[in-house]
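Before any comments, here is the structure.
All protein chains but one are shown in place.
Letters A, B and C mark the chains as written, and numbering starts fresh at 1 in each.
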Amino acid sequence: MLHAVGLFAVLFGTWILLSGHFTPFLLIAGAVCAALTVAITLRMDLLDQQRDFVGPVWRLPLYWLWLAGQIILWSLIVARQVLAPRLDIDPVLQRLPCSQRSDLAKVMYANSITLTPGTVSTDVGDGEIEVHALTRAAMEDLKSGDMDRRVSATEAKRTKAAAADAP
Amino acid sequence: MILDILSWISIAIGAFFVLVGGIGIWRMPDLFSRMHPAGIIDTAGAGFLLLGLLLQSGDWLVSVKLVLIFVFLLFTSPVATHALAHAALLDGLKPWTRRRDKARDKDGEP
Amino acid sequence: MMFLAAAGALIAAMVLALARAFAGPTVYDRILAVNHIGTQTVLLIAVMGFITGRPDFLDISLLYALINFVATIAVLRYVKRGRSTADKES
Partner (left out) sequence: MDAEARQGARQGRRAIDLYLNIILLVFVAATGIAAVWLRNLLASAMVLGIYSLLMASLWVVLDAVDVAFTEAAVGAGVTTVLMLLAIALTGRREKRARSRPWAPLAVSLATAGLLVYATLGMPAFGSADAPAQLHVAPYYLRHGEAETGVPNVVTSVLASYRGFDTLGEVTVIFTAGIGVLVLLGSASRRRRNSATPAKGDSA
């Protein structure tokens, strides 16, 4: 139920932000559209019922800031490699361990890896993640486990519900 | 005035990263290595460009839309890239490495 | 003027990605190129909205950002399974 209400809030908020008009007719139309979408979503059983993603939310902005810094840093490094007169790349494909338990945190870790230029996640499994890196240096940086720890820190503590969900 | 200068700088950086991404897409030897420079466009390129536009917007609705575009890009681009890499690997595409380049065996669809 | 420089960079990057889409060599290279031409179009339209002083272009940018993603995923699902998404879902 919480998920449905949350989805409705997000949809209706998006409607308001995108329309920018606040006449009663348009607001009601937006609410009806959002409610209809939520109803269809519920009927199609598309809502994710996993409970364990409410972690220490206040850590997320900190993580995003750190990630933004990493992205800029690695963008510059990859840019230098792209513009170098001789291509100095040495791509590697490797499986790395990851410590996230919930699916959401795993997705977050994999997406963070992909967002950082120089590394792309290619497969996510149980407790490990396959990564393609443009250079060995990029792979070593990931192997240090810094990002892995930071993502895990935003994860919720293991609760009973989460333990039941986890395989 | 300071805002203007900041936004110009930001747009210039964004344009530079977009250009680098384009060059990388053309220059890199195989699909997997092309994804890395391509990712620069979606993150640093789009980020700095939209930040520059944001500083010029002056209207909160416009600013919100710019932020939304960036957020959509941040959520969709890694998923698309990951799906692409995953699909290509499942299809049997082998990543280019230094050794394989010397062996000169070619892969990919004829 | 800076908007123009940004538009120029975007168009140049689009040319390079177009070349990649035509040259291939694999289907995945083309999908990558299409995806990034989509992103560049999103940015180009946003910049164009500012050049022409009509920020409502941003709505189109938003729509493209989403459609681009949906199209990419649909294509990948088709290629990955070797058959259509309709096979699975209908």
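What we mean here is this: a residue touches a chain if its C-beta (ideal position, glycine included) is under 8 Å from a C-beta of that chain, and two chains touch if they have at least 3 such contacts.
Here the structure is a predicted model, which is why all the values come from computation and not from measurement.
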Displayed chains contacting the withheld chain: A, C
Residues in chain C touching the chain absent from view: 4, 7, 11, 14-15, 18, 21-22, 24, 27, 30-31, 33-34, 37-38, 41, 44-45, 48, 51-52, 54, 56-57, 59-60, 63-64, 67-68, 70-71, 74-75, 78-79, 82-87, 90
Residues in chain A touching the chain absent from view: 21, 23, 25-26
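Heads up, the rule we're going with is that only the chains that are shown with their structure count from here on.
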Contact pairs, highest-scoring chain pair: B-C
CA centroid of chain B to CA centroid of chain C, Å: 11
Geometric centre distance via CA averages, chain B-chain A, whole Å: 17
Where chain C touches two or more other chains, by residue: 59, 62
Residues of chain B engaged with two or more neighbouring chains: 16, 23, 35, 42, 65, 68, 77, 79, 86
Of all residues in chain B, those that touch chain A in their complex: 16-17, 20, 23-24, 27-30, 32-33, 35-37, 39-40, 42-44, 47, 61, 64-65, 68, 74-75, 77-79, 81-82, 85-86, 89, 95-98
For the chain C and chain B complex, residues of the former touching the latter: 2-3, 5-6, 8-10, 12-17, 19-20, 24-29, 31-33, 35-36, 39-40, 42-43, 46-47, 50, 55, 58-59, 61-62, 65-66, 68-69, 72-73, 76, 79-80
Contact footprint of chain C on chain B as seen in their complex: 7-8, 11-12, 14-16, 18-19, 21-23, 25-26, 31, 34-35, 38, 41-42, 45-46, 49-50, 52-53, 56-57, 59, 62, 65-66, 68-69, 72-73, 76-77, 79-80, 83-84, 86-88, 90-91, 93, 108-109
